[in-house]
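A single protein chain has been omitted from the complex, and every remaining protein chain is retained in its original position.
Each chain gets a letter, A and B, in the order it is written, and its residues are counted from 1.
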Amino acid sequence: MANESLKAGFQAYTAKVEKSLEKFPERKNLESNRLYTPLDIEGFDYEKDLGFPGQYPFTRGVQPTMYRGRFWTMRMYAGFATAEESNKRYRYLLASGGSGLSCAFDLPTQIGYDSDHPMAEGEVGKVGVAIDSLADMEILFDGIPLDKVSTSMTINAPASVLLAMYIAVAEKQGVSPDKLAGTIQNDILKEYAARGTYIFPPKPSMRLITNIFEYCSKHVPSWNTISISGYHIREAGSTASQEIAFTIADGIAYVEAAIKAGMDVDDFAGRLSFFWNAHNNVLEEVAKFRASRRIWAKVMKERFNAKQAKSQMLRVHTQTAGSMLTAQQPDNNIVRVALQTAAAVMGGTQSLHTNSKDEALALPTEESVRIALRTQQIVAYESGLADTVDPLAGSYYVEALTNKIEAEAWEYIKKIDEIGGAPAAIEKGYIQKEIQESAYKWQMQVEKGERVIVGVNKFQIEEQAPKNLLRVDASVGELQKKKIADLKARRDNAKVEAALAALKTACADESVNLMPIILDAVRAYATEGEICGVMREVFGEYQASTTL
Amino acid sequence: MDIVAGVLSGSRLALSRGITYVENEYDEAVDIMRKLYPHTGNAYVIGITGPPGAGKSTLTDKLAKEYRKQGKLVGIVAVDPTSPYTGGAILGDRIRMMDLTMDEGVFIRSMATRGSLGGLSQKTADVVKLMDAFGMDIIIIETVGVGQSEVDIVKTADTTMVVMVPGLGDDIQAIKAGILEIGDLFTINKADRDGVDKLNIELEMMLELNPKGVDWRPPINRTIAEKGEGVVEVVNSIEAHAAYLRESGELAVRRKDRLKSELFTMVNDRIVRYIAKQVLEAEGFEETLVNLQNRVIDPYTVVNKIVSDVLK
Partner (left out) sequence: MEKRIRVLVAKPGLDGHDRGAKVVARALRDAGFEVIYTGIRLTPEQIVAASVQEDVNVVALSLLSGAHNTLFPKVVEQLKEKGLNDILVIGGGVIPDADIPFLKEHGVAEVFTPGTPTTKIVDFIKENVK
């Protein structure tokens, strides 16, 4: 009966404001309602829908104490030019209070080409550090004790090669693999769908991924073997619900592949992690984080019968949205990143990278990286947002939005299931098309002024070209080429050839786990391009069939 | 640029520009085609059609590679629809043939259907002639099989292949009616998918019901174009069909029929343009329209008058 009076009250309110709001037509078409009340979360059941932090369905967070225990890992993505340069930046970040490393590799490294490959021209050291062999990796982590830091590596198609290099560096430092902590991105499906740094076709790619799952479960137990990434799907233009839906659909495909390869779900599911984008709409983002945890918990429990709580938890690394940074009035980006940070923290992320204000223009300078890191520290220590667990729970708006995003995401997941799962949906171009549709819609809204981007389509000013941008010297390419030539002259080439021959044989036999064999090749100082070259030979290369 | 001399001496730029002249209906195009005509008639033309998503471009790519292995020069015309709303088009077939881009023995041209009044098949036929005169041994026309104009395009081919794919469900029923009758051979692509046997049986049954001819029964091949599987068999089927056409004398008959219909189209096209110019630009046409609208005169009388004037 209380509801009846509430409904009446709501109607009276609506009638009253409708008229006065006619004066603001540009605020009329917003997606959210103007007011949320208990009517929007009818049937809300605290124990079923939220539960307690650290408990199924983990809506309120994966740890019982969240940031009352410890803050999220402040993990700044960095890497450029040579291993020497990047090593300096890593040491600087650790000295500035960063709590984990995050390696950015250049595109030739991400696509399995050595720096002296013709396709690498102009790209060496540009968007990340160039790693051609174990020799570079040794320099990259020089003086950084690998048993003391956790390292995240944004590497996908050749993830097994870079992970093998990391293990080999640890060996040289006297650190055994079971002491290593960190993450490899290793998420090939979103490469086909959104990011584009694939090498091999889906089938051998999935094999490499499950090989890593299996190897790490035995030898590198604290390693997060995959970071199933919505970040790039969002950057490519998707909506919040599409971001989590397509990513969870990818996650389902990985779990299915591992089970099919004979693994028990609880043996690897606890090492799966996710990667979300923190976009501008703060409350929508908070709702997205909460909805994603609830969906994944249900997927793991109901669909895959995962028994352990750890297997049901969606642990997430977050990066603030690069595509939301503007080249215009770049200082405004500091404010955007602060709001995005607030969203990620209220959403309960486990680790966070904050973008630097100048990233729409170039690689960030040391100063702008410091501001980005300070932003996290201010949110952590000063804002109060981290003082209580899941602070927005119970908000009519946030709960309604969490339900809405969850429902939209389930719709997509269902649709993808009907198509035959994420790999089939990607092959058909379904996921790519949905993303492109959203991206185009967004762009048109901006161009028509229906969506305001401050400094871009409103509040513009005449600006001077920004100064002090970081530039990567073109000589990096030459330097890396020389390093490769020197290495090839100095290493035991017979040993390399034997290792590569063994790899070739192993690639052809699907029952073999490739990780130990790649590790041997890495130890012999075979280059990344040589190792991936052998795999290209056996596996072939993926051809994109993008439809517009 | 002397396009005729260029095309005949193997200049890719001249060929490319010549195609543009034809596509854009530049006045010079007629003269170019006239001069090149004696140098045509040597290429074998393959038409490939089928529903969207059947993998036609990928299959075309693989077929071209197979012909290249035989040392043949290959021209490809990839036709995509123009948006009726904007007049623009996204031509995305080439992306699946990027490997071929660097091969000097292959020339790929993407074409949009544009808004032409039935003139598309004529344009395509002219583009084929340009490639023919350039020296291509094999010319593949690839187009989405959705409408009559696409059917007309592939009719300009010596051998027409219809590509199908399992799992399109009811779509097949709709497609059956239109394009299946024109297939000299059928290829079921993505044959590793469920439903391949069912589709095969459906096709067989349909071929039973609509026999193509007494002596040629269209073969049904299976391919997984992405992996290159079954492509050699398709090439063999095309060769078999070509041999059949030659030996039976059907090739000459077909080509002659085609010339007849091409000639008819050209004459028709010319007359329509002439009439359109005479009628639409004639003095007093606006007035006639107003009179029609006000029911002062009737269209039947107007037509009689126009026709008798034109035929005078």
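The definition used in the following text is that a residue touches a chain if its C-beta (ideal position, glycine included) is under 8 Å from a C-beta of that chain, and two chains touch if they have at least 3 such contacts.
This structure is a prediction, so every number in the text was calculated from the model and none was measured.
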For the chain left off this view, which of B:5, B:90, B:267 or B:303 is in contact with it?
-> B:90
Among B:16, B:261 or B:288, the residue in touch with the chain that has been omitted | B:16
Which of A:8, A:21 or A:119 touches the chain that is not shown?
-> A:119
Would you mind spotting which of A:259, A:309, A:362 or A:538 touches the chain that isn't drawn?
-> A:362
Of A:57, A:79, A:108 or A:529, which residue touches the hidden chain?
-> A:108
Footprint of the hidden chain on chain B, which residues?
-> 12-13, 16-17, 19-20, 23-26, 82-83, 86-92, 94-95, 98, 101-102, 107-110, 112, 114-116
Logged for chain A, residues touching the omitted partner chain are 107-108, 110-111, 113, 118-123, 126-127, 191, 195-198, 235-237, 323, 326-328, 360-363, 436, 439-440, 443, 446-447, 453, 456-457, 465-466, 469, 471-472, 474, 544, 546, 548
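The rule is short, and it goes like this: only the chains that are shown with their structure count from here on.
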Indicate the whole-number Å distance between the mean C-alpha point of chain A and the mean C-alpha point of chain B.
-> 46
In their shared complex, at which residues does chain A touch chain B?
-> 428, 543-548
How about chain B: which of its residues touch chain A in the complex?
-> 53, 58, 90, 92, 95-96, 98, 226
